[in-house]
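Only a single protein chain was left out; the remaining protein chains are all shown in position.
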Amino acid sequence: MTETFPLAEPIWCAGCGHFSVLSALDAAFDRLDVPRHEAMVLAGIGCSGTIQNHVTAYGYHALHGRVLPAAAGAKLANPSLTVIAAGGDGDGLAIGGGHLLHAFRTNPGITYIMMNNGTYGLTKGQASPSSQLGFHGATEGRAADPIMLGLSLPGTTFLARGYSGDAAQLATLTDAAIRHSQAGKGFAFLDVISPCVAYNDRYHNWRARLCDLDTVDGYDPRDRTAAFSLAAALEAEGKKPTGLVYEGEGLALEAALGAAPADANIDPAANMPAVRELMDSFRG
Amino acid sequence: MTETFPLAEPIWCAGCGHFSVLSALDAAFDRLDVPRHEAMVLAGIGCSGTIQNHVTAYGYHALHGRVLPAAAGAKLANPSLTVIAAGGDGDGLAIGGGHLLHAFRTNPGITYIMMNNGTYGLTKGQASPSSQLGFHGATEGRAADPIMLGLSLPGTTFLARGYSGDAAQLATLTDAAIRHSQAGKGFAFLDVISPCVAYNDRYHNWRARLCDLDTVDGYDPRDRTAAFSLAAALEAEGKKPTGLVYEGEGLALEAALGAAPADANIDPAANMPAVRELMDSFRG
Amino acid sequence: MTASTERRIEDVNVIVSGQGGDGSLTVSTILADLLRQRGLNVYTERDVLSRIKGGVAVAGLRASRDVRFGRGDHVELVVSFDLEGIEKMVTQLAPDAVVVYDDSDVPMPAGLLPANVRLFAAPFARLAVRKLGRILYKNSIAVALATRSLGIADDDVRHGFEQRFNRLGPAILGQNLQALDLGFELAEEMGLSAGHDTVEQDGRPEGQLQITGNQAAALGFIAGGGRFFAGYPITPATEILESLEGWLPDFGGVVWQAEDELASVNMAIGAALAGVRAMTSTSGPGIALMQEGIGHAGSAEIPLVVVDCQRGGPSTGLPTKPEQSDLNMMAFGGNGDFPRIVLNPGDPGDCFELTVEALNLAERFQCPVYLALDQALSQNLATIAPFDLDAVTVDRGKRLSAEQLASMSEYRRYAFSDDGVSAYSVAGTPGGMSLVTGNERDEFGRVSTSPENRARMVEKRAQKIESARADLPRGRRTGDPGATLGLIGVGSAYGVLLEAMEELEAGGVSTRLLQPRTVFPVLDETLEFITSCERVYVVEHNATGQLAGIIAQGGGDTKRMRKVLRYDGLPLRPGDIAREIIERESL
Partner (left out) sequence: MTASTERRIEDVNVIVSGQGGDGSLTVSTILADLLRQRGLNVYTERDVLSRIKGGVAVAGLRASRDVRFGRGDHVELVVSFDLEGIEKMVTQLAPDAVVVYDDSDVPMPAGLLPANVRLFAAPFARLAVRKLGRILYKNSIAVALATRSLGIADDDVRHGFEQRFNRLGPAILGQNLQALDLGFELAEEMGLSAGHDTVEQDGRPEGQLQITGNQAAALGFIAGGGRFFAGYPITPATEILESLEGWLPDFGGVVWQAEDELASVNMAIGAALAGVRAMTSTSGPGIALMQEGIGHAGSAEIPLVVVDCQRGGPSTGLPTKPEQSDLNMMAFGGNGDFPRIVLNPGDPGDCFELTVEALNLAERFQCPVYLALDQALSQNLATIAPFDLDAVTVDRGKRLSAEQLASMSEYRRYAFSDDGVSAYSVAGTPGGMSLVTGNERDEFGRVSTSPENRARMVEKRAQKIESARADLPRGRRTGDPGATLGLIGVGSAYGVLLEAMEELEAGGVSTRLLQPRTVFPVLDETLEFITSCERVYVVEHNATGQLAGIIAQGGGDTKRMRKVLRYDGLPLRPGDIAREIIERESL
């Protein structure tokens, strides 16, 4: 076997929520029997943005906020890849917020894990769009919830939330998200509450604020309106649902486009007859 | 009186929905007694992005997709201005989608009129994020609805929808939106269905697809969850609500920040004592 | 040219002007078809405002025995449905020009036209409404006067109408033929009688293409194996996106209209990581937005082709007008030092070839490659020889297969090497898992701040450009090899300079021309061309002489360089250039 890049130790602070996300992801590849060379882990910029260095796969460190377009481009280019995008709340909601909206809308078959700690860890603790109101830092405004955002777009097909403090649930949800994308159903969004112990240490605080949907009687993740109502009601109490929040029907973008460019034969010998035909249509 | 710039004739196609938006806006300034020099009309790039040329006010033609940050910057700099941002669905939902999300979240006291025709008029008819699925053009994905988006963010305070074909309702909503912002309540979003007769002519089609909320018994625009449910139900039938969809409580960003930079005295004589004090804190 | 049909037409410039959206521009399409059928090379130019309806829209059409990539200096025939169109053109009229004018609204003011110009004015619109019931037919009436003045046989015109309008049904065809006959009658009344057909028949070889630079680049992308394209609409680049939307799926490729330019460039990057040849195209504002992504491709060593269809700047500028004012941004934009290549085609054939070449260079040297077009080159339709498809090659550089990887004991994505180029594997290839990042990194792609590694990595990336030099597209040269006066120009300046050279020669000034097809890095051939001349005029469509500046930074002898600049939004014109140079030479 060729030796590939040596895995390094994470440089995260001891206790950082991001460790759990890493474990869940790496183990999911094994659980789901994903051949590592068919897996791509794309990450944003941030503490979260180093996760790909610790997983045997094709790893890519995207620009700040651009992990989703890069991941969608990779998936459309080669739909047989298992494409995981990961990154922070700053990366995905602030600078990358527009792309998130369009990923929901257009439904490319990638899994996106938001490692959400309500702050900018790497740049040392500024407020992010998911910071609680009153968190120190310049950003005012009430915290955006990416799952509510997903619910507002009719193209959305998969929304779940995990918590770094609950490894079992996180494993289940990571598997489910990846399976959703692999199955050609489209964009799987997994929000992970992943506390930053250095700048926004809320472990003590989160557990009581999370509502596991498995414990909610009769909750139906196929009902978008009900999902919105419950999430809004919880939000009013300062809480958030965890578990599978919503799963809808949909055709992944790559399937809708019939995409398979990586399989195309681009050898000139194979191509030129058709190119010639196209060119001939321009003859005066 | 100083002669200001001569108003030009709009260059829109005869029958373009944007004419109605222009009339409603210009008349609203009169109805609301807004002194024209205290009004700023900022527009994006697109056919819609020429509206400011036809209103006596401070007019600004922003970059494509950046009308909201520019408008928010102006309002924070001088909260006594009546700031209107306007632009197309391509401008505001595609390239500018991220800023829209953050405007809802942070609630600056500006009025934003989306001149929504479900296409890129100026560049000749490509699909936009609010185009119906199947509209010619490259963009797949189910149409995004900016009002649903607004409902998903807890910072949102005003959401309404008008239609170019209904001038009376549009006038009422334009007034209400401007009043909301002027009253220090924050970001007022007005989506206007403004058909493009050249590339996406759906006048014939829209009227039957709009549901005037004034005709919905017991509709309460203060109930965010109910608003979402109704809009989602209509969406499933291919319809959209018009009228005041949602109005919530909120403090405008400029008020939260106590902003009034335009009033600050920046004369060195007035300033230097405090600057000196600050500088002295750096003495070793 | 005169209105008589006694002479053979060798070179005619026609302008059709009307209100945007009133169909008057089809007049120029019909005339272009007829002239093309007569064996002439046709070049058409659009001049539309960035607005949809209303406003003057002007189409320029040139038909010539020689291949031309630009309008000439004089207009021989104007067909205008409004006075504004004529007012705009009056200074460009040839001494013996013909003006066909619809005076339904405004009569031709006395004294507007120069003495020798022949005017054929009639109320086409009113006639069309009165006699045929629809204003649209005014266009067909005008065609008759135009073809008479051009000496095209009436029957040929009728035949052309049949071909064109047949698919619209017999009623519409019939009405248009009636309008045409009305026009012929009018012509007869005005003394413009049918002559024998004297238009060139042998000017143009069989099977020439009629194609724009944008279309040629899109075709080149497919021929060169490009299979992923992401873009966002913007004038004058949109036709690349739209052409590929129509074509690429048939080749197994994907085209995607992204939400903005940030997305499109980063999607192309993602596709490249998955091993698919990827491209994006836009104009100046979009390139400005893509600067971070393009620099990232340069840093992280990702193959990427970016087409910049330049338009009038700065900012939103003049969206529909030609300019070459993003050259600086392409050569020097972005943060930090990173390798990049800027290729500059001069005509649609070049657009095709250099797009193929860009795809090869991007993969071989794993860096961004710009293709710099300009609005005139992007959107104007030229007659040109078919592309040499047999010459198309696909070279994927040091791309590793699963087999190669299996035989390696170790694979380092960013391995140091003599030429600065590392072998690469793409996602999906067994055994090639690797880390790609825009942070500084070690050979394995792991983020590293080690100063020694850093210095070597910077040098490695710079080395790639040195290694590429030998393979970078060479310029085209023409003119008198002994001339001491040189000309340099790129993009749409190329074709215009070819013609300016003829005028210069006629004016007694002998010149030779270099069209550098690689503008950045500056090649030795460019420096040598300059030192081999006494003086070199660098002709560009911008206000500051960006091309000359880039060449100067690349070591060009500034003492020998002179700038010839245009920045008023009008296309470059050979006569203006020749005149300016002759003037400056005679000082």
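We call the chains A, B and C, going by the order they appear; numbering starts again at 1 in every chain.
By definition in this document, a residue touches a chain if its C-beta (ideal position, glycine included) is under 8 Å from a C-beta of that chain, and two chains touch if they have at least 3 such contacts.
Remember, predicted model here, so these are calculated numbers, not experimental data.
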item: Among the chains presented, those that the missing one touches; value: A, B, C
item: From B:A14, B:A168, B:A208 or B:A274, residue that would touch the chain that is not displayed; value: B:A274
item: Selected from A:M40, A:I95, A:A143 or A:C211 as touching the chain missing from the view; value: A:I95
item: Contact partner of the left-out chain, one of C:G317, C:P386, C:G445 or C:P516; value: C:G317
item: Of A:P69, A:P129 or A:P268, the one touching the omitted chain in the full complex; value: A:P129
item: Touch with the omitted chain, as defined above, among C:A97, C:V307 or C:M329; value: C:M329
item: Residues from chain A at the interface with the omitted partner, ascending; value: 11-14, 45, 47, 50, 61, 63-65, 94-95, 97, 120-124, 126-127, 129, 137-139, 198
item: Where the unshown chain meets chain C, residue by residue; value: 49-50, 283-285, 287-289, 291-292, 295-296, 298-300, 310, 312-321, 323, 325-326, 328-329, 331-338, 437-440, 449, 451-452, 454-455, 458-459, 462, 542-544, 546, 549, 552-553, 555, 558, 567-570
item: Residues of chain B (touch criterion as defined above) contacting the omitted chain; value: 1-6, 8, 35-38, 40, 42, 50, 52-53, 56-63, 65-66, 69-78, 80-81, 98-99, 101-102, 257-268, 271-272, 274-276, 278-279, 282-284
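As a working rule, only the chains that are shown with their structure count from here on.
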item: Distance from chain C to chain A - Cα centre to Cα centre, in angstrom; value: 41
item: Computed distance of Cα centres, chain C from chain B, in Å; value: 38
item: Touching two or more other chains - residue numbers and ranges from chain A; value: 98-99, 102, 257
item: In chain C, residues with contacts to at least two other chains; value: 256, 259-260
